[in-house]
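Removed: one protein chain of the complex. Kept in place: all other protein chains.
Per-chain numbering from 1; labels A and B assigned in written order.
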Amino acid sequence: MIEYLIDGPLWYFSLAVFVIGVLWQLGSIVFAGRKGDLSVARGNATSSGFKNIFSRFIPHREIAPQIGVQVVAGYLFHLGLFALLFFAAPHVLFLEENLLGFGWTPMPHWAFIMASQAAFLGLIILWVRRMTNPVSRLISTLDDHIVAILTFVVMLTGCLALLEGFNALRLLHRFTVELWLIYFPFSALMHTFTFIPSRAFTGAWFGRRGIDA
Amino acid sequence: MARMKFYCDAERCIECNACVTACKNEHEIPWGVNRRRVVTIKDGEQGERSLSVACMHCSDAPCAVVCPVDCFYTTGDGIVLHDKDICIGCGYCFYACPFGAPQFPKDAAFASRGKMDKCTFCAGGPEEDHSSDEYKKYGRNRLSEGKLPLCAEMCSTKALLAGDADVIADIYRKRVVNRGASAFNWGGSEIKG
Partner (left out) sequence: MRIKTLLILFCLVLPQISLADGPPKSLNSPEGVSAISPGSELWRAVRQRDGEVLEGVSQVKSVDSGMLINARGDQWARFRISKLTTYGGIAIAAVFVIVILLYVVRGKIPIEGGLSGRMVRRFTDYERIVHWTLAIVFLFLTITGLILLLGKPLLIPLFGKEVFSVFASASKEGHNLFGPLFLVSLIMIFLSFARRNIYEKGDLTWLLKGGGIIGDGHVSGGFFNMGEKTWYWMVILIGFAIAISGLILVSPVFGQGRWIMELSHVIHTIGALILITVSIGHMYLGSIGSEGAMEGMKSGYVDINWADAHHDRWGKKCHDENLIISAEEYARLQGRKPDDTAELATEQGK
């Protein structure tokens, strides 16, 4: 019964919430509209916005020494998670069989292990930093903690199910993934998509004023 | 109840590896897993001997002692079997086994070690006899058909014997008596005094 629910209806429901929610959120940003900027342009907004999408991948030299830990941990976590999500062998197989109908070459086993360890280490360090640094703790909302813990639980259940020998562990992983998908559009997890328009907007906003963002 | 045992006669084994092949074929065992293997000692030297070795179905099995999830059980025939639904693939049974019988497949997409596989004395597993589940996990269940393990049945020199311990002991005892009569004829140079 529970197996049927998790593999069937709940999976499609969470997928629908995820897709519709993300589209709705992105649409509301795109179609929000804003007043035209009547000031005289001192720089090119488009190119600055485009440039900013990429330049923000590297921290500013002035603040880099102070945020070294979260930059390193952040990259470990995000790159590790990306590799896990799209290049882990069971994930590729799952996407091929259930969603896409085509697959691609997965990571070898050792690369998977390295990626998952990078992701776990990064996430733990980032969360500990959020809790120990007074400023981070002060500006963290409940949503930030839920997102961190939920993502950790999704990764953890996946790692616990690694033997691929127990159905209960597979279902647990899939269930947490479904919760994660449902929570995704209503939380800070949306930064997966919104970081691009957000950076572009900031870059364009400053660029038009002739400021190097 | 019978007490099932393997016995390999080192004076007869010719290292033809037919038992290994028969086992692999009968149970459709994947690459890298060998429920049975032939070991040759002093290969190419004087006193060379070969033995076919698999799970010896010990009465106080070290694998069962060390298994952290207690997946081993002994059947009424004295055969040591394990439940793959419980096995977690930790590898401890391989360290504990004197004969190196437990084997670990690496075919799962991720697994560094899959669930353990070993000789079942052609007796299947805890699943229903002759079910497809049983065949997939443990291979053919010959014993329930009244047949003995294929490796022993195929052995061309009858070096490898399988069956009830008392019967095998009798066969071997007769061989020893026969050989005793002609003991001076073999391994001549190594006989001292």
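Heads up, the rule we're going with is that a contact is a pair of C-beta atoms (placed from the backbone, for glycine too) under 8 Å apart; a residue touches a chain by one contact, two chains touch by 3 or more.
If you're wondering where the values come from, they're calculated on a predicted model, not measured in any experiment.
A.B. asks: Thinking of the whole complex, not just what is shown, which of A:T46, A:Q117, A:T141 or A:T192 touches the missing chain?
C.D. replies: A:Q117
A.B. asks: Footprint of the hidden chain on chain A, which residues?
C.D. replies: Counting over the whole complex, chain A touches the hidden chain at residues 69, 113, 116-117, 120-121, 124-125, 128-129, 131-135, 137-138, 156, 159-163, 165-166, 168-169.
A.B. asks: Name, in rising order, the residues on chain B that touch the hidden chain in the full complex.
C.D. replies: On the side of chain B, residues 3, 5, 7-8, 10, 17, 20, 32, 34, 37-43, 47, 49, 51, 53, 56-59, 62-63, 65-71, 78, 83, 85-92, 94-100, 103-104, 112-113, 165-166, 168-169, 172-173, 176-177, 179-180, 183-184, 186-187, 190-193 touch the unshown chain.
The rule we apply is simple: only the chains that are shown with their structure count from here on.
A.B. asks: Per the centroid of Cα atoms for each chain, what is the distance between chain A and chain B, given in Å?
C.D. replies: The computed centroid separation for chain A versus chain B comes out at 52 Å.
A.B. asks: Write out the stretch or stretches of chain A touching chain B in their complex.
C.D. replies: Going by the criterion above, the answer is residues 88-90, 93, 106, 109, 112, 162-165.
A.B. asks: Please give the residue numbers of chain B that touch chain A in the complex, ascending.
C.D. replies: Against chain A, the touching part of chain B is residues 84, 87-89, 108-112, 114-115.
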